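Yeah, one chain of the complex is gone here, protein chain that is, but the others are all in their spots.
Chain lettering (A and B) follows the sequence in which the chains are written, and residue indices restart at 1 in each chain.
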Amino acid sequence: MAEPRRTWKQVLSRFLLLDLIKGLLVTFKYQAPRHCYTEQYPLVRPKVAERFRGAPRLNLDPETGESLCIACNLCAVACPEDLITVVEAVREYVDHEGKVKKKRVLVDYTYDTSRCMFCGHCQDVCPTYAIELTQEFELAIYRRKDFVWSWEMLEKGIEQPIYTR
Amino acid sequence: MHKPEIAITGERVLAAREMVLNMGPQHPSTHGVLRVILKLDGETVIDLDCDIGYLHRGVEKICENRTYVHIEPYFDRLDYVAAVSNDLCYVETVEKIAGIEVPEKARYIRVILTELQRIASHLLWLGTHAMDIGAVTIFLYAFREREEILKIFENYFGARLTANAFRIGGLQYDIYDGFEEQVRAFCRILPERLKEYETILNENRIWLQRTVGIGILTAEEAKDLGVTGPVLRASGVKWDIRKAFPYEVYDQVEFDIPVGENGDTYDRYLVRMEEMRQSRLIILQCLDKLKKLHPGPVMGKVPKIIRPPVGEVYHSIESPKGELGIYLVSNGTSFPERLRIRPPSLINLQALRKMAIGHLVADVVALIGSIDIVLGEVDR
Partner (left out) sequence: MELFWAVWNNPIVSEYILRRLPTIVIVLFVILTVAAYLVYAERKISAFIQARLGPMRVGPYGLLQPLADALKLLSKEDIIPARAERSIFVIAPMISVVASLVVLAVIPFGPGRATITDINIGLLFVLAVSSVGVLGIILGGWASNSKYPLLGALRSSAQMVSYEVAIALALVGPLMFAKTLSMVGIIEAQMTDGIWYVFYQPVAFLIFLVGGLAETNRAPFDLPEAESEIVAGYHTEYSGFRWALYFVAEYTNIVISAALATAVFLGGWHFPGMARLVEPGTWPYALLAVLVFAAKVFAIVYCFIWFRWTFPRYRYDQLMSLGWKWLIPAGLANILVTGAVLVVAQQWGLVEAVRTDMGERLVSVWPWGKLFLIVAALLVSVPTVWITLAVINRRSADFNLRVQRQIRLPERGEEEVFAEV
C-alpha cells in the first residue's frame, strides 16, 4: 500500500522539534500545585467508602448491649477459607412465664485474619448484621499468633495506630 | 521441573559469538515473575524461551474443592489487574450451566462495571508500557485516572483490587446514590486526559522509533497462534467476542471495534487507546438505559444451594487482555468436577517468540509490555 507523502506542515513540525516541545509543555503545566493528587498518608488518613471491606467486627445490640450473633454458623459455612470458628451451646433458661426453655447461645467465636481475603461473604450472609467488615484497613501486627482474633477482640476492634510524627 | 529448551536446528554447541542471557524472574520490567531466556548474537535476539510457573497457586485444583459460591473470590486473583472481568466470566458460566436468569438492570450495571474495569486495565497497561520504554511520567498520570475508577469500585462493592463484585444470579448491592454522577464525572475527564497522553506520546519521535515496526505479527501468524484481544485486532483481524457472540447487553449498545493494519507495537498502542474511548461510549449508553430501569431488582431467582445439572459448558468473554474462557464440567453436585480457565495472557505470550526474533534486547522489553500479560493469569 502506498504511503502518503509528507506534507510541508509535517516536514516543518519535525524540523522544529514540535512533537518534542508539545510533550514538554504538557509536563510543564502539571507542576502547578493544584494538580497535586497525592495525600500525605500518616498525617492525613484517607476516607474510605461506606461499603469498604476492612477489619471484621462483631456488632452489639445498641439497646441491650448484648451480641447480635445468634450462633447460626452461616458465616462459617459461607467463608471460602474456613477461617471462622463458631462454638455454640444450648443453654436452658427460664422465661417470663416460668417455663424452662432451651436457647442456642454463642460460646466462642474466632476469626483468623491471616487467611482472610476480605471477600465479604460472611457479612453478606449474616441474618442479624452481627459480623460486619468495617472501614479499618490498618491491620498490621507484630506477632503471628495475634492474627487470630478472639471474640473479645472482634467486639472491641483493633487499636488504630497513632503516628506521632 | 520444566527445563526450557532453546531449539537449535542442527548444532548443539553454541557458536563463539552467541550468549545466553537470562532476564530472570526478578526483573524490573517483566510485569511479574516471568523468566525469559534469550539467546543473543551481540544484541540481536536469535531465540527466546519463556519459563513460567513462578506464580502458580493451583487455582483450578482449589476450585474443585469449593462450592460454586465459594469459588468466586478466587477469580479476582487470576488477572488481578482486571478483577471484575474475571468475575463476570465466572458468574456467566455458572448462570449458563445452571440456567439462572439475571434481571435486566443487573445486566446493565455489570456492563458498566466491566467496561470501567477495561479502561482501568488499559490505563495500567499504558503506564507500565510507557515506563518500560522510559517515559515514567505517564505511569503516574495513568494511575491518577485509574484511581478515580477504583474509587467508584470502592464505593460500589467495597474493594479496589480484589473485587468479588458479582454474585451468581445478579448483584449483591444496588447502586448507591451518586453512582451515576461519579461515573459521568469520570467519563467527562477521560477524553481530555487521553488527549494529553497522546500529545506526549503519539507523535514523539523517540516513541515512534521505539514502537513503529517493532514486533510485527501478521494476521495469519496471529490466527495460527491463537492470540486474541487487542493483539489480534492490531494485526488486522476484526474479531471481538462482544460482537461475535454477544453476552450480557452488548448487543443492545452501539460501539466500534478498532482494527489495526500493521500488527506492530504502535498499532497495539493505538488500538488500546481507542478501545478506552469506545468503552466510555458504552458506559454512557448504559447509564442512559439504567435511568429507566432504576429502581428495580438486581438479583434473580437462585436456588439456595447451586447444583447444576450434569454437563459441560464453555463460556468466554472479551476481557481486556483477550478471550478469557472457562470450561466447566459439572457432575451434579455442588462442587464442580473440573474448572479449566483459558488464560488469554498465556496464549498471547506464545506470540512473543515470533515477534522478538531479529530484534534487539531493548525491544524484548517493549514487546512484553505491548502484549500486556499478567502473570496471575499466565500461571494461575
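Criterion: a contact is a pair of C-beta atoms (placed from the backbone, for glycine too) under 8 Å apart; a residue touches a chain by one contact, two chains touch by 3 or more.
Please read these numbers as outputs of a predicted model, since none were measured by experiment.
Asker: If the full complex is used, which shown chains touch the chain that is missing here?
Answerer: The omitted chain makes contact with A, B across the full complex.
Asker: From the list B:152, B:200 or B:231, which touches the chain that is not on show?
Answerer: Touches the omitted chain: B:200.
Asker: Any idea which of B:151, B:223 or B:340 touches the chain not displayed?
Answerer: B:223
Asker: Identify the residue among B:101, B:254 or B:312 that touches the chain left out of the display.
Answerer: Only one listed residue reaches the unshown chain, and that is B:254.
Asker: Touching the missing chain, which residues of subunit A?
Answerer: Residues touching the hidden chain, for subunit A, are 3, 6, 10, 15, 20, 23-24, 26-28, 30-31, 35-38, 40, 165.
Asker: Applying the definition given at the start, please give the residues of subunit B touching the unseen chain.
Answerer: Where subunit B meets the chain not shown: residues 21, 23, 27-29, 43, 130, 132-137, 140-141, 144, 200-210, 212-213, 223, 234, 237-239, 243-244, 254, 256-262, 266-267, 270-271, 274, 360-365.
Heads up, the rule we're going with is that only the chains that are shown with their structure count from here on.
Asker: How big is the gap, in whole Å, between where the Cα atoms of subunit A centre and where those of subunit B centre?
Answerer: Their C-alpha centroids are separated by 25 Å.
Asker: Touching residues of subunit B toward subunit A in the complex: what are they?
Answerer: That would be residues 66, 69-74, 137, 141, 144, 147, 151, 154-159, 162, 164, 172-173, 176, 196, 199-201, 203-206 of subunit B.
Asker: Applying the document's contact rule, which stretches of subunit A touch subunit B when the two form their complex?
Answerer: Interface residues on subunit A, with respect to subunit B: 14, 19-20, 22-23, 26-27, 30, 37, 48-53, 78, 80, 117-121, 124, 133.
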